[in-house]
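Heads up, one of the protein chains got dropped from this complex, but the rest are sitting where they should.
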Amino acid sequence: MTPTRKKRLAIVALLVLGVGAAAAVAFTALNDNMLYFVSPTDVHAAAAPEDKQIRLGGLVAAGSVQRDPDSLSVRFTVTDGRHDVPVSFEGILPDLFREGQGVIAHGRLNQDGHFHANEVLARHDENYMPPEVMKSLESAGHPPEASKQ
Amino acid sequence: MIRMLIPLGVFLALVALLVASLQTGDERKVVQSPLVGKPVPQFSLPGLHDPDTITSRADLLGEPFILNVWGSWCWACRVEHPFVERLGREAPIDLIGFNWKDEREDALEWIGRFGDAWDRHVVDFKGKVAIDLGVYGAPETFLVDHEGIIRHKHVGPIDATVFADLMQRIMELEAQAQ
Partner (left out) sequence: MSAELGQISLILALVLAALLSVLPLVGAQRGNEALMKLAPSLAIGQFVFLAGAFAALAVAFLRHDFTVSYVAMHSNLLLPWYYRLSAVWGSHEGSLLLWMLLLGGWMLAVAAFSRSVPRPFTARVLSVMGMISVGFLLFILFTSNPFERILPGPIDGRDLNPLLQDVGMIFHPPLLYMGYVGFAVAFAFAIAGLIGGKVERNWVRWSRPWTLAAWSFLTFGIALGSWWAYYELGWGGWWFWDPVENASFIPWLIGTALIHSQAVTEKRGAFPAWTVLLSIAAFSMSLLGTFLVRSGVLTSVHAFANDPERGLFILVFMGIVTGGALTLYALRAPRIMTGEGFDWVSRESALLLNNVFFTVSAAMVLLGTLYPLIIDFMGWGQISVGPPYFGAMFILLMTPVVLLVPLGPLTRWKRDGFMRVVRPLATAAIVSIVAALLVCAWLESWSLRAVTGWIGGFWLIGGAATFGLRTARASRSGLARHQWGMVLAHAGAGVFLIGAAMVEAHTFERDVRIAPGETVEAAGYRFTLHEVVEVKGPNWRADEARFSIHRGDREITRMAPQKRHYHRGGQTMTQVALKPGVFRDLYVAMGEELGESGAWSIRVHIKPFVRWIWGGAVLIGLGGLIAASDRRYRGKRKARESAPAAAEATA
């Protein structure tokens, strides 16, 4: 082996080692930071991990938002039409948060099926134009493909 | 040469992943309508022209019907309106207009300008029934059979294709009911 080849081999070996180590670290970090997305139905089927940070998605049930006038505590119910999950949250809700609108809450589920959110995100903007509507609207001028349910 | 093909291979794997994801992208995002196959929830709502007439679920049972969710603020509803009118004319079953989160004057003015396509109106200004119905946005169109079971739901404006699809489903419903 010539010196240049040897050096090249060393560089390649170092690279492989480095990338391998980085990949190992990356996957560990990924698995530590995975947030599972669950629906209220999953919660009821006990398919959601307890005491682990998860994302709960659904609609804010009508009339369910209760605010404590003396603090920043808020309670509301997230529903997917089949099941409801009570959620409590301390803090400021996003502008787009509304009853009957989509919402994603980050937080933990406790044993009795109560969800403690530490972050609440509104799912889409308030102009009643969910993406599918927008999509079909924009393709209204074209012959659209067979519509999906 | 083989070495030079590695980037291409990585890229093709990426494209394969993205193609696969593209097809399931909708499922990841949409809150699936869980009510298809379920009965229409209980409701009783006032009419549009006559606030005193109350229509409830029981009044509508016995015959299949179409429920079309709209609002005067809803831009896409104008787009689908010609097809809603065709539905009103051509579909052999009742077409119920479900006015959502609207103001009465606005809704009436809208109908005055663009035409009244519906056989019957109910209004849900507060949007409470809409939540039970799982309305995600306007416009939406539900197809309900004679037993009050939601058989189909379309999210978004009706266009020629959707219209044809709806008509076919309506015919099938009619055939089954007989």
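Letters A and B name the chains as they come in the text, with residue numbers starting at 1 for each one.
One rule holds in what follows: contacts are C-beta pairs under 8 Å (C-beta built on N, C-alpha and C of every residue); 3 or more make two chains touch, one makes a residue touch a chain.
Keep in mind it's a predicted model, so treat the numbers as computed, not measured.
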Candidates B:66, B:79, B:111 or B:130 - the one touching the absent chain: B:79
For chain A, the residues touching the chain missing from this view: 4, 7, 11, 15, 18-19, 22, 25-26, 29-30, 32-37, 53, 55, 67, 69-72, 90-93, 95-96, 121, 125-129, 131, 134-135, 138-139, 141, 145
Residue ranges of chain B at the interface with the undisplayed chain: 1, 4-5, 7-8, 11-12, 14-15, 17-26, 28-29, 73, 75, 78-79
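As a working rule, only the chains that are shown with their structure count from here on.
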Residues of chain B that touch chain A when the two form their complex: 26, 29-36, 71, 73-76, 79, 101, 126-128, 130-132, 134-139, 152-157, 159-162, 165
Interfacial residue positions of chain A with respect to chain B in the complex: 39, 41, 57-59, 61-63, 79-82, 99-100, 102, 128-133, 135-137, 139-140, 143-149
